[in-house]
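This report refers to the structure that appears directly beneath it.
Removed from the display is one protein chain of the complex; every other protein chain stays in position.
And then chain A:
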Amino acid sequence: MSTTLEGYNFAYLDEATKRMIRRALLKAVAIPGHQIPFGAREMPLPYGWGTGGIQVTAAILGPTDTLKVIDQGADDTTNAISIRRFFTRVAGVATTEHTAEATVVQTRHRIPERLLREDQIIVYQVPQPEPLSRLEPRRTETKRLHALADYGLMHVRLYEDIARFGHIAKAYDYPVMVNGRYLMSPSPIPAFDNPKMHRMAALQLFGAGREKRIYAIPPYTDVRSLDFEDHPFRPIRAPHACALCASTDTYLDEVITDDAGGRLFVCSDTDHCAERQATAQEAAE
């Protein structure tokens, strides 16, 4: 461990804090989709940089792990690089940009395109863990609604969308029901990614730093996007092929290419796109 920063405990957090987070994580797994409060610590990165996800990652990470950090699908944003460097310094763990090589993936705003495996854990950075927060700002009240599994407010909100727009106008953070019991925020991932959560082989952990809450989805657990019989949930993507790898089934970002309004669509998952391009090149050679 000689490569880690002197003067810090392994993975930055003190052991009492890790125990507290670990106990919360185990109960979160036992009660899928239920938000559990935890005594979040100040981290050396500002809120909005994923302090909740970072604390969850710090509580689970060990020296044999390989960590991947993505932000909007990319490994090379300032946010992703900072978090990766942080864990290299305080835990000395190996890092990777390849989803297939990672044992722990910390993410903001995307789920990798490559199917995650049983030997992987995905940690989501969550800004607002309460799916009902915009409909009912009082935490005492949302706790009661979860206790009663009373999610009528959310159904009304989605149905109002259908009445106004003809479809549910929620492209991100589209609410899900976990194991048929708890309404859960999937964090601000595109609704396109929601189906990947359903019966995923990997364990899914969620950390909200500012709101100080943790929740989880065990492997192979039912995760259903809320919808209506006459308006079934449909994951949306831009109707284009990736300009770099020609994929027609991945989530795309629109990129402005010049001042004249030129634009193209490319995969948001940069590792997946690069892998597809490499495979295509090999096949051509």
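Throughout what follows, a residue touches a chain if its C-beta (ideal position, glycine included) is under 8 Å from a C-beta of that chain, and two chains touch if they have at least 3 such contacts; residues count from 1.
Definition applied: contacts and distances are computed from a predicted model.
Enquirer: For the chain that's not shown, choose its UniProt protein name out of "Heterodisulfide reductase", "Carbon-phosphorus lyase", "Electron transfer flavoprotein subunit beta" or "ABC transporter permease".
Expert: Hidden chain, UniProt protein name: "Carbon-phosphorus lyase".
Enquirer: In the full complex, which of A:Ala40, A:Ile60, A:Ile168 or A:Met184 touches the chain missing from this view?
Expert: Checking each option in A:Ala40, A:Ile60, A:Ile168 or A:Met184, the one touching the absent chain turns out to be A:Ile60.
Enquirer: Which candidate, A:Ala30, A:Val156 or A:Val255, sits in contact with the chain we can't see?
Expert: Going through A:Ala30, A:Val156 or A:Val255 one by one, A:Ala30 is the residue touching the chain not shown.
Enquirer: Which listed residue (A:Ala16, A:Ala163, A:Ala260 or A:Ala283) would be found touching the missing chain in the intact complex?
Expert: Looking across A:Ala16, A:Ala163, A:Ala260 or A:Ala283, the contact with the absent chain belongs to A:Ala16.
Enquirer: In the whole complex, what residues of chain A lie against the chain that is missing from view?
Expert: Touch set of chain A with respect to the missing chain: 9-11, 15-16, 18-20, 22-32, 34, 36, 59-63, 118, 143-144, 146-148, 179, 181-182, 199, 201, 203, 217-221.
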